[in-house]
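Removed: one protein chain of the complex. Kept in place: all other protein chains.
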Amino acid sequence: MPRWQPVIGLEIHVQLSTESKIFSGASTAYGAEPNSQACAVDLGLPGVLPVLNARAVALAIRFGLAIGARIATRSVFARKNYFYPDLPKGYQISQYDEPIVSHGTLCLTLPDGQAKVIRILRAHLEEDAGKSVHDLFPGQSGIDLNRAGTPLLEVVTEPDLSSAAEAVQYMRALHTLVRFIGICDGNMQEGSFRCDANVSVKPVDSPVLGTRAEIKNLNSFRFVERAINHEIERQIELLEGGGKVIQETRLYDPDRDETRSMRSKEDAHDYRYFPDPDLLPILITEDEIAVARSALPELPQQRHARYVRDFGLSPEEAEAVSSELPVAEYFEALVDRCGDPRQAANWVTGEVFAALNRGTMPFSEVRVSSERLAGLLARIKDQTVSNSMAKQVFEAMWQGTEEADAIIEARGLKQVTDSGEIEALVDAVIGENPDQVAQYRAGKDKVFGFFVGQVMKRSKGKANPQTVNDLVTAKLKL
Amino acid sequence: MSATDYPRTVAGMSAGLARGAFSSRELVIDCLGRIARDDSALNSFITIVEEQALAHADAADARRRAGQAGPLSGIPYANKDIFCTKGVRTSCASRMLDNFVAPYDATVVTRLAEAGMVMVGKTNMDEFAMGSSNETSYYGPCRNPWDTSCVPGGSSGGSASAVAARLVPFATGTDTGGSIRLPAAYCGISGLKPTYGRISRYGMVAFASSLDQAGPMALTAEDMALTLNAMCGVDPRDGTSADVAAEDFARKLGEPLQGLRVGLPAEFFDASLNPAIATTLQVAIRALEQLGARCVDIQLPTTRHAVPAYYIIASAECSSNLSRYDGVRFGHRCEAPRDLNDLYTRSRAEGFGAEVKRRILMGTYALSTGYYDAYYAKAQQLRRLIRDDFIRAFADVDVIVGPTAPSTAFGVGQKTADPVEMYLSDIYTTAVNLAGLPGLSIPAGFVHGLPVGLQMIGRHFDEATLLQVAHRFQLETDWHQHTPALKD
Partner (left out) sequence: MLEEAQVQTLARLARIALEPAELPSLAAQLSRILSLVEAMEAVDTTGVEPLAHPLEPVPRRRPDAVTETDQRAEFGAVAPAMAEGYYLVPRVIE
């Protein structure tokens, strides 16, 4: 039994999918020349003023509804004051004591099958900072403010997570959700989804929380798990050695796989928050919330439950077709048309995903619509083609624009189901291979496959495999 | 026509240009000549843009020949050096921005240019508009044309001095706690601080964002109405600019004052008011009564605390607004910084003057942990009480009248030793900013040869009534026509 219980809370910065910045009309596109997308407002030039991007508000509301949170009808932007070269105005526009979203939840299914509710304390709108490069100019840092002013939603949990694995599971669930509802592209390499973790440990039976350290710079699921585990070990070691954990900010260094204390900033703790006088409070009407609610798609967790319950999918299959909105919509459209959820799930997670993977394409670029795929599945169902023939047809459909029927017709891929015709082939194969027949009858079951293979070969793959099986079995028994 | 024959008001110039009595070029040349002759005694300009002004005058004349002139086309004016002007230094009277050539125009500057007005230069001011005397300018104090040993008031001292000395007929100002009205009173001109949000703040270097408001400074109420028409309007670049319908601020100028209710706050006329100023104001109030207005005694009890509340809020906002001056992207940067902290602390120490530093430190204190509630939150609570006092009063009266300043212009250097004494110059003006109300100051007499200002405060967005009252007053009095005689 462990003596120590880790207590973890996550702060995740979700970059909102907008064209322009939260307070200016500059582009948010990634990868531009340094400072070419930093306008006067982003640079904090004298006299310029922020004006709030309507879409950033709409996306924050959508998120709040998706986690069953309270949407504030009045929330306030505050200035967080500190000096740093990547912070052009000397303050970050954020939200402090009146955030736009508060008191939501996200439910996890733990490995033991138990459900665990993670409380989300708040989600607030804020602007991103720029970035510094340290290796281009000797003795100097270069500042690129293209990212400054990019809209972020900072999602803060209560300290409800009890292990690094749980933290990662929560992070994945949030990652899935924000992509599903279309508020974030989830691109972690480009910094669209970034995590800071607050980690402390306490004796298992103590109600009192330990002193926490904040770990920054956790920009992949793998780093989160490793960094949190490291930090837990570090704190336990410290406490067991009679030391004390100090409240501080630690930076995770993925190259060395360790956390280290950030150079202590003596003033870092006085941000002098106050309401931003350049921005009036955000006022959201009940109507606006109602409209957003009606536009919200059914969420991954609900869909997952429904797919298992109503469609009879396994949890794994349900997961695969419910975690991205375009996939789920495609899957459901396919189910509607073909009437067979298991078959639909098989095809989506099999052939469709494989074809996309081969071209490293996002799902939005899927080349065979659910309608066309349904046309193919209908031909499997009525036994016009076998599963393996259907795969060939699918490949042709992917490369072109023709319907399944046209391809089957043009390539003569119709399956032979006439048992008389197949029987003739089976008889021929049995007649020409007396040795194998003898082996089979002597108990060597493996030879069965040889007969099936030979029959299929002679039919040029068109024979219905089930009919071949049945006939070979029957004939060999004679 | 000899130079002295040009009309000195916006309305007069507009009429003369319209009937072809003179060209914009002639007006601008005259204006530049006056500046060249008189401004060495006043120091009211930081920058003069002679070539640009002449080019714009010629363009205005060309538009007039093409039949495209508006009422303000071709009239020279000056901008307080707090408004960003593309291609022209925008210093805010600070060493910090001594080298700053703005890459864009403030919305106000754009609007006045679109109306055809011709900027001749940028006027002196207190550094970052922090001051009541124009003595905190990096470019040296500006002088009062009525007595050049006296201050013009601040922070829009250069604009007030230049208009009073008839160097330009109109100049822009900004008013955070009295910075248009106080210098207007000290210099004997008319100045209006409109309702908060009436004029876009975009491109106007911020001092205290929830208080700052641009406004016109001119010789007459009529000129303020004409120029305000051009300055106003909702601006997509300023989220706090008010989304109100455009109106003609001159529309009520011809209406009589019969039945107008004028509120006289007990707090503005108590024993602490200088008796000579009190007497002057009584005469002015009688004139309003003779025009048909009826006086009503009112109370604004919380306005007694306006100065402390104002200094906390203004300092807090400025401490944050001025953090962007860090020597990285624009403005003053110290020589050979040793490290990042040295770059910040030395650039700011060298770039800012003493008063700006005091306010940044005071504002930092008011917002810091442990003091926020006692200072900043308390001041914002008082702000609500002050605003509510006014709203209550305006249930019974149409305008509120009182002194603009507790004294006439004081001597240069007289109050620089004690910041608090300087702050108390704004005792009658700051409440108006806290409440976001429109307020103006017009000349109402003289004490010992120095002008006395009459302040009038109106309801939110009711500038038209203020201008109407001021205009009717100016039809009956000639204080606004008195011209200072500058000694060579």
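A few remarks follow.
Per-chain numbering from 1; labels A and B assigned in written order.
By definition in this document, contacts are C-beta pairs under 8 Å (C-beta built on N, C-alpha and C of every residue); 3 or more make two chains touch, one makes a residue touch a chain.
Values in this document were obtained by computation on a predicted structure and should not be read as measured data.
Across the complete structure, the visible chains that the omitted chain touches are A, B.
Between the chain not shown and the residues A:Ala165, A:Met188, A:Leu238 or A:Leu251, the one that touches is A:Leu251. Residue in contact with the omitted chain (choice from B:Arg261, B:Arg358 or B:His482): B:Arg358. The residue from B:Arg34, B:Arg143, B:Arg383 or B:Lys415 that touches the chain not shown here is B:Arg383.
Panel shows chain A; residues 18-20, 24-27, 33-40, 43, 45, 51-57, 76, 83, 85, 132-134, 136-137, 139-145, 251, 262-263, 266-267, 270, 272, 275, 277, 279-283 of it touch the chain omitted from the view.
With the whole complex as reference, residues 99-101, 103, 195-197, 210-211, 236, 239-240, 242-243, 302, 305, 307-309, 311-312, 319, 323, 326-333, 337-346, 348-349, 352, 357-358, 360-362, 364-365, 368, 374-375, 377-385, 387, 418-420, 423, 433-437, 460 of chain B touch the missing chain.
The definition used in the following text is that only the chains that are shown with their structure count from here on.
Centroids of chain A and chain B (each the mean of its C-alpha atoms) stand 56 Å apart. Across the complex, chain A is touched by residues 83-84, 90, 92, 97, 100, 102-104, 106, 201-206, 208-210, 236-240, 316-317, 319-320, 322-324, 326, 328-330, 340, 344, 364, 367-369, 372, 376 of chain B.
Taken in their complex, chain A has these residues touching chain B: 40, 43-52, 79, 81, 83, 85, 88-91, 143, 269-270, 272-274, 277-280.
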